[in-house]
Every structure is written in structure tokens, then in C-alpha cells.
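With one protein chain withheld, the remaining protein chains of the complex are depicted in position.
As written, the chains take the letters A and B, and residue 1 is the first residue of each chain.
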Amino acid sequence: MTFFSRYAAVFFALVVLATFLPRFFWQAAEGQRNRLAIFYSSVSEGFLIHELDAYGQNFYRTEEGRELDQKDFVSLLPFRYARDLVRWGEMPETIQGVAVEPEKLPLSVQNVFFRPRSLDGPEIPLCFVMEAASGFVDLEMPGEVMRISGRQAEFIRTSDNRVLKEKSLLFTAAFERAGFHFPAQKAWARTSTRKPFDWGWFILDAEGSLFHLIQAKGQPQVRPVLKDFAPGIRYVQVEEHPGRHAYGLLVDWKGGVHRMNYPDYSLTPLPLKEFNPSEMRLTWRRDPLVHHYTVEGGDALSVTVTDHRDAVIREIRMDLPPLRSESARKAEAFFFPFRIMQGVPDSGYLTLRLSWNHDFLLARALGILAALGSFVLWRHWQGRSLKESPADWLVLGVCGFFGLFALLWAGHVPGQKPVERRAV
Amino acid sequence: MIRAFIFKEWLKLRWAFLGLSLLGFSFLLFTGHGLYREFAAGPAVPIWQNLVERQVMFFSGLKYFGVLAGLVTALVQWLPDTPNRGLRLQLHLPFPQMQGVGILVLCGALTVIVVCGLMIAALLLITQYFFPWPVVRSVGLTVFPWMLAGLPVYAMAGAALLDISLLRRVIYGIIGWQMASLYLAGCGYAGFEGVLGLYGLMALLMLFAPFISAERFKRGTL
Partner (left out) sequence: MIIESFFKKISGWVLCLSAVLVMAVVLPRMFDLAFRQGAPTPFILYSPVKDLFFLSGSTPDGQRVYRDETGRQYDRMEFMMATPLFWYRNVFAWNSMPETIQGVLITREAVEEGYQVFRYRPQDLKEPPVPLWPLLESASEFSDLRLPETMFWKDGGLVFENGLTRKKDLEMTEKVNNALSEAGFSFPVKALWGNSTTRKPHDDGYFIRDAEGSLFHLRQVRGEPVCMDTGIRGIGEIRHLAVTEDRRREFYGYLVTDDGRFHLLMQENYRVESLDLKDFDPETMGLIFMADLLGRTVVYGDEEKIYALRLGLDYHPVHSYEEERIQGLSSGASRVRSMLFPFVVQTRAEYGRGADLRLDFSDHTSFAGILFFLVLFMVIRKWWKGTFFFRLHEAALLFLFGIYGFFVLLVQIYPCFEKKGQKSLFGLR
């Protein structure tokens, strides 16, 4: 019994140590870097870089490294800083032959941000289906929620938890007519009333087909969007923008990102290289002349600019100084052969995921040897036999310093030595 | 005799004191390090401004520390003596019992006060390193009632542990819980500014609660 309770304690200590020590280590050892943003100027047809350092100072320069002052920088980005240019009366009338209408810019300028965390996360499987054609400009949260369970769509009134039979039947019938296979796997929408209009829900059915649901004047409109999409649909980010250029972004299971165009739901794959949606952040900026895709992650910042026919105009890639220096990573390998992650970047869930360190074999081996050596010394100092509790050596061999700390904390098996031998 | 009482209490309470201080200080270390990194990453004014505008509480993890301190202290102090009526021995010593109980309560309350006081002092020290004076003041005024909540919790937990009737124990528990929730009501930064003295007085008065339970305990048949 003491054998098991001791190793239970060791195991508990290992989990706690492997969760928190690497986190504290990186909290202390991770470096800082300046905030950097890259923009494409249609005026100068080149990239502009904005850097903010730790003292709050702003630096503006061109891709060739020429320093700019803030005013030049702002003038070169007329769509982004339209308010300033209009105030100064310096808004150009045409850019690259296209007439600029400042009052219409809110319709043609759109910024969409994608974060890995939004791919997955805890959500209640209840959909607020808003009224998209109420006739009033302001959207309102509905008084009932939809649940797609088993073989039907159910509407539940929030005030008294009653199922609304008629509405449920109406919507279930609409889903069936559109060829929807119950139950739903996933549903995506932007559940907010602070948007210009409502595009309802994109719902993935049991067979992996995507459907679009809008409620207009109390009536359901269900449209099939995508069938037999080979890479599989991982995530849809719905973006209601007054310009109605695209329904939003669609991320597939192979790491590809697509723009879902309005109104025919056609998909345009974004021209991104080395983009991993599980780890990197994506910003899509649209202005009257170009699309502008920024990928940030993996110690690099890359920007691809395309025209409105999706032909690539320019690309740029900047390596950023790594946040984790090589020596720090070696030290990590030396001390921590693995770590337990409580959160992962592409999910909002809390997990306990074991991840082994695969870099720096030598450092890892040395770390485990050092842990073993320290344990030998400790046993020696305590006057204990090295043969006592042989399973300890296994723990040390696998877990390195975590094992050492856990064993030191758990201490020796209480009692006399012969008892211990029998226990093992 | 008094010295012996105090020594006996100290033997019990030192672990509670040590454990609570360790917990609190490790939390503060963590908070302090988080602040250090945040301030190293960029200029300070946006962080100050964020705190002022959104009333972010970087120290909100300390909210239940006072309650925890009160509860732990009461448990550590009274639990070893109550089940097999060890305390009755002391209540029958040739020493005025109520004064004896008074010494016990004083020891426990001092433990809570010192631990919480240390936390406040350390937190203010950290805060004044990173923030200007008005923030330090507001942080102090925010944390103080949270820590004060420890005293009613300590007193009512003590009364509940000592009392002999189950019904009264439950009632004391409810009173302690509701009293604590008065102190922990989310009032934002410095919400208790004008009434801190009144609430403090109330917390100190609450310390008299365990005496009557001790009297019942002494007479106690269930």
C-alpha cells in the first residue's frame, strides 16, 4: 500500500511540476520584441513598416529602410487614415486611376482578424437565430434559442424554457427540404447585435455538408452551401460587413483558408504560404484596390498583396527576432524532457496534453544524467542504499529533473528496509 | 499561565500562519512577475490608463484570501480541541475561563490580522513600484475590506465549531457566510472608501462571537 501511495504522490507531483515549471520558466526566460506591422501602400506601391518599441516610441519606414515621419506614413496609406487626409484636405482624387470617394470608404475597407483560439472552444450548443429582415435597422436578440438535436431543430423560449412546437416543426421541415442530415456537428455565427445586419448561421450537418440558415420575417431560409468538400470544413468565420463582399473565411482541415464570396458562396483559396491555422494569426485587409493578407507566427511576419482579381501583386516576409533564444531552449531541454500543456493555441478548452521535447538530444540526455547523478548523491548523503525502490530510477530516467523533485518531495518509503524490499 | 496559553496556541497556529503566508507570498510573487513582464514589454502609461479606464484588478486573485485565512485559522485552532472535548480541560483550569477564551480568540485573530496585514503591505509595496500614488491608494482601499472579511469568518467559524447544537452551527455558518459576502460585494475600486471604519468596527466586534459558544461547550451536553 505504501508503495502505491508513494508513487501516487510522485505522479501527482510530476503532473503539477510538468505543468507549472515550464510555464514559469518561459514566463521568466522569454524575450521581448517590438510590435511590428506591415502595410502595403497603393500610392508608393511598396510596403511600409510601423514599429513600436518598449518605450512607446513609434518608428515608420519603407521596406528599403528609409525613415518616414508620421505624417508621410499616414499620407501614404490614404485608405487606412482617410479621416486625417480628409481633414487636411490632402486626400488624392484618384489612386492608380481609381477615383477615391472618402464617404464610401467604409463600404469598401474591411478588416478581418483570424486567431487560432477561435477554431475551437467551449460553446453551448444553442443558437440564437436573429431576425434578419425585421424592417428595423437595429438587430435584437431573439427571445428563443435553437437547438439542433437528434432528428430535429427545436426552439426553446428563454423566459420559461418552453419548446415552441410550431416554430420547431417549421424549421425542421426547412432543413429537411434543403437536404440537411441531422444532427448538426457544428454551427458558426457572430452572435452580436452590434453588427450592421445579420447573416445567420452556417451549420455543418452530420455528413459534413455546410448549410446556411437565415430567419427572415419568422420564416427559415436554409440553403445548401458546400457538399462533398474534400478537405473537410474546420471552421467558418462569419463577417457581416456593410460592403457585403464576402460571407467570411472558411478554414479546412488541411490548413487551407478560403474566402467565401458573396452571393454565390464560391470559395477563393487565399494565397498564403506556410500558413498553419492552428498556430498563426491571419489578418485580411481589403481596400478599394487590393487585398492584403498578413500572417503572423513562427517568428516571422509575411504579407501577401493581391488585386481584386486575386492575382498576387507583391509578397514580403520578415523574420522576427526569436522570442525564445537557442540557449534558453537548450536549458529547457536540459531541465524539462516534456511538459504538460493546460491550454493549446488552437482551442479555448482547458486540456492536459503531454508534449515531449524533441529538440537538442544531447541537452536532454545530459539533463537526465544530471538528475540521476543528483539522486545518487542525495541517497548517499541520506545514507540510503542505491538498491532501495528501484522503480525510482525509471522515474528519473523518463522524467529527468521533474522526477528528481517529485522523488525528493515524496521522500523515502517509511518503515524498515526489508519491508521495502518485499514491497518492491 | 497566560504565556502557557499563548505558547499552546502558537504551536497550533504556526503552521496555519506559515502555510497562509507561503500561499499569499507565492501568489504575490506570481502577480509581481506578471506585472514586471507587462511593464518591461512597453510603456507604462497605457497600462495605467487601462487600469483607470476599465478598472482592471491585477490583484483580484487575493479576493478570497481573507476568507481563506479566517477559515483555516479557525479550523486549525479549534478543530484539534473540539471532537474529544480537549478544550474542556482548559475551561476547567483555575483561570477565569472567559479570559482564557479571550486569549485564544486574540491569538487566532492576531494570526489572521498579521497574515492579512502582511499581504496588504506586500501588495502595496509591489503596486507602488509599478504605479503612481493614486493607484496605490485605491488598491489599498479595495483590498482592505477583502482582508477584513477574514475576521467575521474566523469568529463565526470558531463559534460554529465550538457550539454543541447542529442548528446553531448551521445558523452561525450562514451568518458568517453572509457577513463575509458583505465585505466581498463587488464594489469596484475603493468602493468602501467612506464606510471602511464602520465595517472595520463591525469586524472587530464580531470577534466576541465565540465566547458564548465556548460557554455552551463547557456546559455542553448535546
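Keep in mind that, in the parts below, a residue touches a chain if its C-beta (ideal position, glycine included) is under 8 Å from a C-beta of that chain, and two chains touch if they have at least 3 such contacts.
Quantities reported herein were computed from a predicted structural model and do not represent experimental measurements.
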Of B:52, B:79 or B:93, the one touching the omitted chain in the full complex: B:52
Sole residue of A:56, A:269 or A:411 that reaches the chain not shown, by the stated touch rule: A:56
Contact set of subunit A toward the excluded chain (per top definition): 55-56, 70-71, 74, 81, 83-84, 87-88, 135-138, 159
For subunit B, the residues touching the chain missing from this view: 43-46, 48-49, 51-53, 55, 96-99, 101-102, 129-130, 132-135, 138, 145, 152, 156, 159, 165, 167-168, 171-172, 174-175, 178-179, 182, 185, 187-195, 198-199, 202, 205-206, 208-212, 215-216, 219
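Simple rule for what comes next: only the chains that are shown with their structure count from here on.
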Chain centre separation in whole Å, for subunit B relative to subunit A (CA means): 41
Subunit A residues within the subunit B interface of the complex: 27-28, 32, 35, 52, 54-56
Touch list for subunit B against partner subunit A, complex: 33-34, 37, 40-43, 45-46
